[in-house]
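Note that one protein chain is taken out, while the other chains of the complex remain in position.
Order as written gives the chain letters A and B; numbering starts at 1 within each chain.
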Amino acid sequence: MSAAERKHEFVDSMRREQMLSELSFGRRLDGRKFDDYRPIEVQIGPIVKADGSAMVKIGHTTALVGVKVQVGNPFPDTPNEGILTVNADVLPLASPYEEPGPPDEDTIELSRVVDRGIRESHMLDMESLAIIQGKKVYAVFVDVTVLDVDGNLFDAVSYAAVAALATTKYRKANVKGDEVTLLEERVQLKPKTIPVSVTTAKIGEYLVIDPDGTEEAVMDARLTFTYDSKGRLCATQKGGTFGFTPAEILKQVESARLKAAQNRKILESAIKNAKKE
Amino acid sequence: MAKIQRKFVVPGDLIIKADIRPPPNTYKIGDAIYSLKVGLSEVEGRNVRVIPLSGKYVPRVDDLVIGVVTDLNAFAWIVDINSFFPAYLPASDVFGKRYSPETIDLSRKFDVGDVILARIATFDRSKDPMLTVAGPRLGRLNSGHLVKISPVKVPRLIGRKGSMSKMIEQSTGTRLTIGQNGIVVVTGPPDKIPLAIKSIEMVEREAHLAGLTEDVQNFLSKKLGVKPSTIAPQRRDHNE
Partner (left out) sequence: MVKLIDKKNLRVDGRKLDELRPIKLQVGVLKNADGSAYIEWGRNKIMVGVYGPKECHPKHMALPDRALLKCRYHMAPFSVDERKPPQPSRREIELSKIIREALSPAIVLEEFPRTAIEIYVEVLQSDGSSRVASITAASAALADAGIPMRDLVAGCAVGKVDGKIIADVSDIEDKEGEVDLPVAYMPNLDLVTLLQSDGALTKSEFEKAFKLALEKCRFVYDIQRNALLEGFMRTRKEAE
């Protein structure tokens, strides 16, 4: 059962008025323009025990992803493909509104939207992850840990997951008959594309990209678009309890695509630098 | 006059060996006073003070506080005062003891989301704090910019006899309404409000360090393009 609980800060009328007043002048409370992102920081490989890892900060929002590639059985309907699992955990230390426990509906939505962006863009060649056709495949676990929440978890988590996957080195499989052993030698996971998501919040009549914590607390609705390296839209998610007009959606799908291309450069640059080391 | 000795302390650090009552943020074992917090200890003869680096607001009766109404029922408004308990403003404080819950709609006076200036009327460890808005200037704050600072820095923002806040107000032409609970509302000319806010943030960052007054004075004089002496904290007349 889904219930609309308040899971964010309470914004008083004074700050709400300040925000709307600034928006009417084309500015946000922190001085950004409507389509400005906060500073994006990408750190590759902080968790050496993982096969791939990345930490992304967008403003104060901080997401850490560890990728583990293990051997498993394929799903019966895709016997010759590897398995991809994306699991997000917004830690109780990340926000006063998070309780310990199994993922709630917001966190599950987050996991599934990020998963969709990776899967539907065909970032990974799932068939190349089969080891013994129909019997043994690589299972790629993308585990997300959110350490600090200040709005726009969708993009922070997505960028961290993509950066971690793009720099993952997994152990080569040695097949002897029906037995699979993993060698010390490692194989680079080669992404076929770099999916990038861009999230927009609607506040009254205004559309702002990369909402921070306060903006998310007052927003009416949210739109996340994910694009592949060719600029094709691969995944979309509308969230929030209000609606977007068709005109807003058509405008934003193009604005977001341009922003995604910019952010892709940041990710690709971090990925390239990490591979040099 | 004994010289003030300042020292960085962490919990468990020995501050002084003296048979005195342990001041706030310290505790005593035998004849020794130890720190309970991270901060700065100041020892002047047998006078000991610990200025903590951080900490939540602990309500004290008569404190002026700024809070946000987060809920209301038939009998009271529930107000977030940035402490570890919500505070209550009883309807009777506004409408009198004889008010009738059936005929009065509390939201007509203060609604959810309103920012109010109030005083702590009562507080003890067994009950949540109660507020009162009976008093001059108390009640709803209609407009302005809300800034949150750490409550332990409020005394520095006010300054000795109000000198720091007056310095910021007079040089920028703004007005600072300061709650002991770390909430500050800034009102005044829109072009000067960001400068006032930056000064407040500077005080918060450096509150525990020496030379703060000069730093703020120099910052303001640089941004306003005037001589620091024109910004000097005014000495308050003892009649004020």
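Throughout what follows, a contact is a pair of C-beta atoms (placed from the backbone, for glycine too) under 8 Å apart; a residue touches a chain by one contact, two chains touch by 3 or more.
Computed from a predicted model, the values in this text were never measured in an experiment.
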Among A:Gln43, A:Asn87, A:Ser229 or A:Ser255, exactly one should touch the missing chain; which is it? A:Asn87
Hey, which chain A residues sit against the chain that's not shown? 46-50, 53, 60, 62, 64, 66-68, 70, 87, 89, 91-96, 100, 102, 141, 143, 145, 147-150
It is residues of chain B that touch the chain not shown, namely 8, 10-14, 25, 27, 34, 36-39, 52-56, 84-86, 125-126, 152, 202, 205-206, 208-209, 215
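One rule holds for everything that comes next: only the chains that are shown with their structure count from here on.
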Quick check: in the complex, which residue numbers of chain B touch chain A? 68, 70, 80, 111, 113-115, 141, 143-146, 185
Per the touch rule above, chain A residues touching chain B in the complex are 10-18
